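Just one protein chain is left out here, and the rest sit where they should.
We just call them A and B in the order they show up, numbering each chain from 1.
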Amino acid sequence: MDYLKAFIVGGGICVIGQILLDRTKLMPAHILVSFLTIGVILGALGLYDPIVEFGGAGAKTPIPGFGYTLARGAIEGAKKDGIFGAFAGGAKAGAGGVAAAIFFGYIMALIFDPKTKD
Amino acid sequence: MPLKKIGNQTIKLLNPPSIISHYSIVGPKEGDGPLKDYFDLILEDDLWGEESFEKAERKIQEQAVRAAVDGAQLSLQDIDFLLAGDLLNQIVASGYAARELAIPFFGLYGACSTMTESLSLGAMLVEGGFADRVVCATSSHFSSAERQFRFPLEYGAQRSFSAQWTVTGAGATVLSSYGSGPYITYITPGRIIDPGITDAANMGASMAPAAIDTLVNHFQDTGFQPSDYDLIISGDLGIVGKSIVIDLMKEKGYDISKNYTDCGVEIFNPNTQDTHAGGSGCGCSAVVFNGYILKEMKKGRFKRVLFMATGALHSTTINQQGESIPSIAHAVTIDINNEQVM
Partner (left out) sequence: MQNFNKKDYQEYAMRKVPKPTYLKNAILAFLVGGGFCTIAQFIYNFLSSRGFNDEISSMGTSIFMIFLGSLLTGLGVYDKIGKVGGAGAAVPITGFANSIVAPAMEFKREGFIFGVAAKMFIIAGPVLVYGIGSSVIVGILTILFKG
């Protein structure tokens, strides 16, 4: 059951992105940055939690979910360590993902070459 | 009034130079398209044994020039000047090819209009008595263009339906003061026209006004009608741009719907090759001209062709600064006969 919910919520967020891509002049970069920032804002206000409750990975995998993670990390950091936590908290929460991206990115670049499109 | 200029901006060559040789090389996708039987060499892969796409493009252009010169039974030393350009920053494909060819070299940047820009200047050098033989060449490469202008190859972006596919290919034409045609008889260079479009995925619409401006000036300067040509063909306006040109030319009183098409439209099959609005790039007009058009002219199917390559002269930087995309179109009249119709 939670697979179905994840599918619907995750798919739904992506559909919103697709509609914006197709119907507006927004480019993918605009949409990703806005989705991310909306995720941060909703996360900070506690409004993303119900979506996470319901959708699980469907809410955390799309990019607003990353924003939500960063916001929560910043709030916890601020509460625990004051101003220092305010700076470090968000970045700390996202650090695992960024490190993974750097690490795997480098390895893939070592092993693979880009292939021509046909 | 200069001796050989007529009207606003057209040059009438009184002693038209001849096209004595031509050669086209294309990548696998182009070699799979509707015009595949016309190209002289179809590559099996687009690296051609080189380490990078830029180096491959350099090799493709160099080989096209060598083969064209060979085809005229000449050697590189017999060529007075090389006029060439491409899409890469600092036109490195052309510059580094010229390094290998060791011919006195004029590097050009006309983006996708380079084929006719080089033919125009080359024809003037020959007819003006400044050279006996010149080579006009240009190239483009899908992957080197994507890297520079758009996205890395493995990036999962979706293309819009107005987007075009940069052709991997090079074309080279040898012009001579001696020969029996086809001849370059008229040249109408273009002005830069900017309709204010900022979407780099809609080049056809950006470039159509420049094409229309050049066509109208050509007809007005020369007094020709579209029906004086067997074929009017633009460089890479694509399906969208071609449709715009036909419509707006009609509004200006010129019906070109029967004998006008576009190299970008002809080179790929949109239904089977997923190329959306068609081919683009300097190589597009170059290989279609040096492959399809000249061969059909030799067979007698086209006697008089108006060939007009169109180029967009923006850069990603200035586009990101909010500037729109300005374009230019240069037209040349290619005639089987050395006769002025005027």
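Here is the rule we go by: a residue touches a chain if its C-beta (ideal position, glycine included) is under 8 Å from a C-beta of that chain, and two chains touch if they have at least 3 such contacts.
Every value quoted in this text rests on a predicted model; they were computed, and no experiment measured them.
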Touching the absent chain when the full complex is considered, from B:I20, B:L83 or B:V240: B:V240
Chain A residues that touch the omitted chain in the full complex: 2-3, 6-23, 28-29, 31-33, 35-37, 40-41, 43-44, 55-58, 60-63, 65-67, 69-71, 73-75, 77-79, 82-83, 85-87, 89-91, 93-94, 96-98, 100-102, 104-109, 111-115, 117
Residues of chain B in contact with the chain not shown: 51-52, 147, 151-162, 193, 195-197, 202, 205, 208-209, 212-213, 216, 240, 243-244
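By definition in this document, only the chains that are shown with their structure count from here on.
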Approximate Å spacing (C-alpha centroids) for the pair chain A, chain B: 45
Residue ranges of chain A in contact with chain B within the complex: 21, 25, 28, 114-118
Residue numbers on chain B that touch chain A, as the complex places them: 28-29, 45-46, 142-143, 152-154, 157-158, 199
